[in-house]
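Handing you a structure now.
Showing chain A:
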Amino acid sequence: MSRSVHVELLVGRRVRDANDRVVGRIQAIHVRRRGHDYFVDEYQIGPAALLKTLGISAVRLVGLPSWREPLRIPWQKLDLSDPEHPRLNCAREELERT
Partner candidate 1 sequence: MRRLYFFFAIALLACSHKTADQQLIDAADPAASWMATLQLTGEKWLDNSVPSSFVRATIGAAQKAFDKTSGTIAQSQARKELRDEIKRELETARAAAGDLQQAIEKNDRRTATGAVRRFAEASAALQRLQQQKNRE
Partner candidate 2 sequence: MPEELEIIRDLLDKQLVDREETKMGRADGIVLALDGDGPPRIDRLELGFVVLARRMHPKVEKWFEALRRRWSVRKSARQMVPWSKVLDITPKHIQLDVNALETPAFDWERWLRDHIVTKIPGANGE
């Protein structure tokens, strides 16, 4: 049963991990090409990801030390069955270790 997800409604949605703790908001979705189609590689969460999407490096504009690297979620780790509430199928710490 193929389901679909609207990216424009996914942007900025808060992601919760397996222990129902908020991990951050979805700010970027990286895709890789295979043939003519593009497949999701990883999602990126957090303010640094937002800034990168906007093409602004925080250092350059405001001079603040750039926030820590965005949190990267491999595609298989994110459950999109309910697009309104994206969930990680693991705990947050597990992600940070990789």
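How these were chosen: all candidates are chains of the complex that A comes from, given by their letters.
In the analysis below, contacts are C-beta pairs under 8 Å (C-beta built on N, C-alpha and C of every residue); 3 or more make two chains touch, one makes a residue touch a chain; residues count from 1.
No experiment lies behind these values; they were computed from the predicted model shown.
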item: Touching partner of chain A in this complex, picked from 1 or 2; value: 2
item: Touching residues (chain side chain A, partner candidate 2) in the complex; value: 2-9, 11, 27-33, 36-41, 53-55, 75-76, 80
